[in-house]
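One structure, pasted below without further comment.
A protein chain is absent from this complex, but the other protein chains hold their places.
And now, chain A:
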Amino acid sequence: MTAIDLGLPGLAGVPTTDEPQKAKDYKSDQEVRWCPGCGDYIVLNAVQSFLPTLGLKRENIVFVSGIGCSSRFPYYMNTYGMHSIHGRAPAIATGLATARPDLSVWVVTGDGDSLSIGGNHLIHTLRRNVNLKILLFNNRIYGLTKGQYSPTSEPGKVTKSTPMGSLDHPFNPVSLALGAEATFVGRALDSDKVGLTDVLRQAAEHRGSALVEIYQNCPIFNDGAFDVLKEPGEAEQRLINLEHGKPIRFGAEGEYGVVRSGFGSLEVAKVSEVGEEALVVHDAHIEDPSYAFALSRLSTQDLSHTITGVFRSVRRDTYDDLARAQVAQAVESKPADLRSLLHGKDTWTIAP
């Protein structure tokens, strides 16, 4: 391509400031209206604490959301923002990001918003690799409509709309994103501010679509859905945190690890049985999404294992960069001559 170096980091083109920023600079004057104890508060707090570290001009940050509890997020951010319609935030953000390379565009969405009504936009945004950061708050339930099962709820879940148990097989959002060949996919727990901030930072630096799934507790309709990942004694057995370039190892004493098994898949093993050298060394930059997909399959619906961190982070041209490059190329090579366009090749003149 000509005009734009496609190797740009995620925030290139977004104006920065030397003025020190604090978390409170990112708090809007609107009263936060989530239910007491909602995981959304923790994520909001983490994002407001994290953004100042980027040193961007606040007015060049935009949060776009869909519909749902988490989609109220933009109202609470002292940035630009749009609370749009159900499922469509990635599509709206695609237009915005394509028109405005000087903006850092964030999408806030939930499991219903992005995986049910907006599933199509999510996968197409990811495959196009539009330069957006998508925060998918997954609480495995519909909150705003008061407690129906969601596309990430476990089968058999008894809810208001499924008194005899839900029949749907759930999505694994990370597997779905990788199936769409997302260039960046990460996961974090709402309660793990350090882990979440680390994934957010890597997402922000990534140029292209970055999907971050955040396990988020709904205290009203699905309370404790992720408690096993937070309980001391349990969490260590279940949480597998990824670090690029390091062997994948977990457990209170690091007694477990991830090893290769048949047909390109991965499995959990006891280090004492397989030996340290058998452990998979995490490489988020592998071009082929199969490896990251195999990792994603270790996260099971019952949370017996859950992977956090960055599954995949690879470089690929972004749709918006390429679209702007085409326009720039056309501007360079052809005159924008409206008169000549309107006249075309074949005109005739009628004399007065």
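Here is the rule we go by: a residue touches a chain if its C-beta (ideal position, glycine included) is under 8 Å from a C-beta of that chain, and two chains touch if they have at least 3 such contacts; residues count from 1.
Simple rule for what comes next: contacts and distances are computed from a predicted model.
One subunit of the complex is not drawn; among "Reactivating factor for ethanolamine ammonia lyase", "ABC transporter permease", "2-oxoacid:acceptor oxidoreductase subunit alpha" or "Extracellular solute-binding protein", its UniProt record names it "2-oxoacid:acceptor oxidoreductase subunit alpha".
When you scan A:Gln48, A:Ser84, A:Asn222 or A:Thr308 for touch with the missing chain, the hit is A:Ser84.
Residue-wise, the contact with the chain that is not shown comes from A:Asp102, picked out of A:Asp102, A:Glu253, A:Glu277 or A:Asp302. Although one chain is not drawn, its touching partners on chain A can still be listed: residues 15, 28, 30, 57-60, 62, 64, 67, 74-75, 77-85, 88, 91-100, 102-103, 120-121, 124, 323-324, 326-327, 329-331, 333-336, 338-339, 341-344, 346-352.
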